[in-house]
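A single protein chain has been omitted; all remaining protein chains appear in their positions.
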Amino acid sequence: MNDRSEKPRLTREHVLDLLRHMLRVRMFEDRCAQLYTQEKIRGFLHLYDGEEAVAAGIIPVLSDQDRVVATYREHGHALVRGVGMDSVMAEMYGKRDGCSGGRGGSMHLFDAETNFYGGNAIVGGGLPLAVGLALADRLQEEGRVTASFFGEGAVAEGEFHESLNLAALWRLPVLFVCENNRYAMGTALEISESETDIHAKAAAYNISSEAVDGMDVVAVETAAKRAIHTVRDTGKPYFLECRTYRFRAHSMFDAQLYRDKAEVEEWRGRGPIVRFQGWLLENELAHPEDIAGIESEIRAEIDRVVAFAEASEWEPVETLTEHVYAMEAAQ
Amino acid sequence: MNDRSEKPRLTREHVLDLLRHMLRVRMFEDRCAQLYTQEKIRGFLHLYDGEEAVAAGIIPVLSDQDRVVATYREHGHALVRGVGMDSVMAEMYGKRDGCSGGRGGSMHLFDAETNFYGGNAIVGGGLPLAVGLALADRLQEEGRVTASFFGEGAVAEGEFHESLNLAALWRLPVLFVCENNRYAMGTALEISESETDIHAKAAAYNISSEAVDGMDVVAVETAAKRAIHTVRDTGKPYFLECRTYRFRAHSMFDAQLYRDKAEVEEWRGRGPIVRFQGWLLENELAHPEDIAGIESEIRAEIDRVVAFAEASEWEPVETLTEHVYAMEAAQ
Amino acid sequence: MNSKPAAQSAAVETTYREAVRQAIRDAMLRDDRVFLMGEDVGRYGGCYAVSKGLFDEFGPKRILDTPLSESGFTGAGIGAAMAGMRPIVELMTVNFSLLALDQILNNAATIRHMSGGQFGVPLVIRMATGAGKQLAAQHSHSLEGWYAHIPGIKVLAPATIEDARGMLWSALEDPDPVLIFENVMLYNRTGRLPDGADAVQIDQAAVRRPGENISLITYGGSLWKTLEAAETLAKDGIDAEVIDLRTLRPLDEDTIVASVSKTRRAIIVDEGWRSGSLAAEVSARIMERAFWNLDMPVGRVCSAEVPIPYARHLEEASIPQVPQIVAAARAAMGV
Partner (left out) sequence: MNSKPAAQSAAVETTYREAVRQAIRDAMLRDDRVFLMGEDVGRYGGCYAVSKGLFDEFGPKRILDTPLSESGFTGAGIGAAMAGMRPIVELMTVNFSLLALDQILNNAATIRHMSGGQFGVPLVIRMATGAGKQLAAQHSHSLEGWYAHIPGIKVLAPATIEDARGMLWSALEDPDPVLIFENVMLYNRTGRLPDGADAVQIDQAAVRRPGENISLITYGGSLWKTLEAAETLAKDGIDAEVIDLRTLRPLDEDTIVASVSKTRRAIIVDEGWRSGSLAAEVSARIMERAFWNLDMPVGRVCSAEVPIPYARHLEEASIPQVPQIVAAARAAMGV
């Protein structure tokens, strides 16, 4: 079912799919930000604003059997992967119909059906898991690929190092995707890495790697195809660095003292949606009405899922200690 | 006081010093192995047999003010650094005159006077300490160098990765010395690293590096001079990989199922002492009497320190909880 | 120690967060061996905004933004302390501190002993702890009780603004590693701090509310809930004594035993999970030293044994709250 060709298939249908993925994430999160100020959503909320091309370019290239491990900044990944927007929104509300039953929240979206392994909020903590998922696949001789997403800040963690070595040493089918948005909270890349060319570090583990413009969804998709095919064909890991930028604050508590407004504006100009949309219009791959149509579909979907989340019930407080141990073993 | 020239100073005096260092370590440890079978020394005992050229080639190039951080395989480092052989032996006995008061044992030799910061038995655990010592030196604008010794097995630990990045990022005067003896306990390098060219990994941190024949004390010394001068001049870290081999078991509990006797014998033939000694004799830089003289001096020293350790007292059991907190704060 | 409310005259209204900041600032000014290091402590201003402004004042040499390398920079703090500095290492939360626990236990707590007393580690590690902000199961735990198990370190839990202001300097003067746990729900707490507030002792618990009928023993974020519970109990004619442990290691057993011996009843309130909690240790100590004075078994109000969930109502139900404390105290009074 996978398209094994690495050339961009720029049919009208396909480009509109890419655009739809990105817009869906963007518009969903814009609404989340509003809901946050209304205190419907609480805790930490990390938006993907500016980085949508990464998830949209990579995740659809995976097959259904493949696995995804993400971070606390994972709404985009979940939506593109096919986790229902209703259950994601209900999760943000902390409701029982949420994809993690309201126990996870924004940082811990999980979905067994789509092989979405979370939502990990320990920086670097998802990488060993990804290695383990791929190890199981190798041992069980399953042809699956595990895609592990993480920020460039995670590169400094020991778990990054251990995981890359294990994956390469044991020839495990892991696609490591570094979402290099240049900041880890308020810490710029130069302040966290002595060698700022992240993808080059893969050489220390004998892992093939490449860096791609993470603001260009077509470029990301092309690289993702190459990467995923390589992983599937060789069974070995691959490292893909996507150079991107986060337009908004790290989370909703961030005064952004660490960067200039001008820098943000400059990057916004190169935004993955604005740029792709402009290019589509220019090349007449899409018409303004197409885009307006997609947007209004998404708006309707978002209204629906907000209503769904509002209507969903709270998990009864009596269930507090459920899911600590498996039911079967519960006393 | 440091000799800043990088050319080997192969005066007779100097080469005999190098030989003396190596022989002193070798003969001391041979005696320790005997004492272990006599149950005078207990716990784990990790011998440096085969690797003496590394400590002997590097440590004398450091100045008195410089700092040394070592592992559980650190008798050689302690002796070459100038920790009294008597207090090292007493420590192995667990006596109060031991360099750690009998509380540390073979794996935890410490000596404030010679800036010898242990004896760390968590693989990789000494590297962050070394970074911190060097950080203090940078902040206090002291021109000291911290030499951090560790095995190639430690390279797989997250702490290795974090430490190298921190040292390079903050431009800290650390000399990282990887004693690559090809095995971590029974795990051969190929089984623990996806990229087995260890020194090349330093590039991932923007650290200058080099690999040297760790069985050749003159080569090690030459490289050490270059490395230490670089660290002192630039204030930046340097990575030196010494390729060496451990002739004996990992510790006294190791049946060595993981390697061939022939492999060990082959390496023994290239042993740092036998080779250097042969070369000295051949080139008439030393005469058999010189060597015999050194050996008998060392033998006498060892006999003395064994007697010292035997005579030393046990720390009274009432002092058990001393040195948990500083005296001043003790209740 | 009996702590009276600060004299109202020469006092300024401030927050707990501000008190911690002033404590850091003051320490930096007093002793140039002191520096602060941690993730986002500088340019960002601290993940809980504790160090805001300090980077501008002291610059990058004394306010060190670190990469995400908890083990590495905590170990670096240990090394720097051994070489004469007085580092303050900030770990964002106690959940992340697990990544540094090897360094804390196997090095910081151990090196003095292993070296026969030759090397000490005068290091301070601060971190946030506790639930209440809906941060879910990887950001909300209270593991200070674990740290209180480790010989070689001291563990502090400032609950008041005075202690937030005053404990840091005492910790920095200590020749051994001191860990300071700041409950996340306290940062916004306001109160009056006496002008010229300075270091406070870190050896003794404090009686925050004297009482005759029952001892409520707690620390950190639970102190305020416990004081509130005591007021509720007072309306029922139950006069509770509230003890703030302040220092979790070493425990001030004498203050605990004196209180319980007087009131003959005790409840311990602790945001840690119940099994293996610090509350268990306090209960065991009372068992050992005040058993004959007890009229009722000592009770515990702790967190439910569940990774803290996100949803507000579940999170609230998972940690100690005023009604539970009141109910436990009433039960112990037999009412």
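Brief remarks follow.
We call the chains A, B and C, going by the order they appear; numbering starts again at 1 in every chain.
Definition applied: contacts are C-beta pairs under 8 Å (C-beta built on N, C-alpha and C of every residue); 3 or more make two chains touch, one makes a residue touch a chain.
Being a predicted model, the structure only gives us computed values, none of them experimental.
Here is the thing to keep in mind: the chain we left out touches A, B, C in the whole complex. Per the touch definition above, the residue from B:Gly104, B:Pro128, B:Pro173 or B:Gly214 contacting the chain not shown is B:Gly104. The hidden chain makes contact, of the residues A:Leu16, A:Val61, A:Met85 or A:Leu133, with A:Leu133. Touch with the chain that is not drawn comes from one residue among A:Cys99, A:Ala204 or A:Val306, which is A:Cys99. The hidden chain makes contact, of the residues A:Tyr117, A:Tyr183, A:Tyr238 or A:Tyr258, with A:Tyr117. From the options C:Ile24, C:Met37, C:Ala137 or C:Ile161, the residue with contact to the chain not on display is C:Ala137.
By the touch criterion stated above, the residues of subunit C touching the omitted chain are 71, 95-96, 98-99, 101-102, 105-106, 109-110, 113-114, 136-138, 141, 145-146, 148-152, 249-251, 272-273, 275-281, 283-284, 286-288, 291-292, 294, 296-300, 305-307, 309. Residues of subunit A that touch the chain left out of the display are 67, 98-104, 108, 110-112, 117-120, 122, 125, 127-137, 139-140, 158-159, 162-163, 165-166, 169-170, 322-329, 331. The chain not displayed touches subunit B at residues 42-44, 94-95, 100, 102-108, 120-125, 153-154, 156-158, 184-188, 191-193, 254-255, 257-258, 314-315, 317, 320-321, 324.
Following the convention adopted for this analysis, only the chains that are shown with their structure count from here on.
Ranked by separation of Cα centres from subunit B, the top chain is A. With each centre defined as the average position of its C-alpha atoms, the distance from subunit A to subunit C rounds to 36 Å.
Taking each chain's centre as the average of its CA atoms, subunit A and subunit B sit 46 Å apart. In this assembly, the C-alpha centroid of subunit B lies 41 Å from the C-alpha centroid of subunit C. Multi-chain contact residues of subunit C, defined as those touching 2 or more other chains: 66-67, 69, 71-72. Within subunit B, contacts with two or more other chains are made by residues 158-159, 162, 165, 169.
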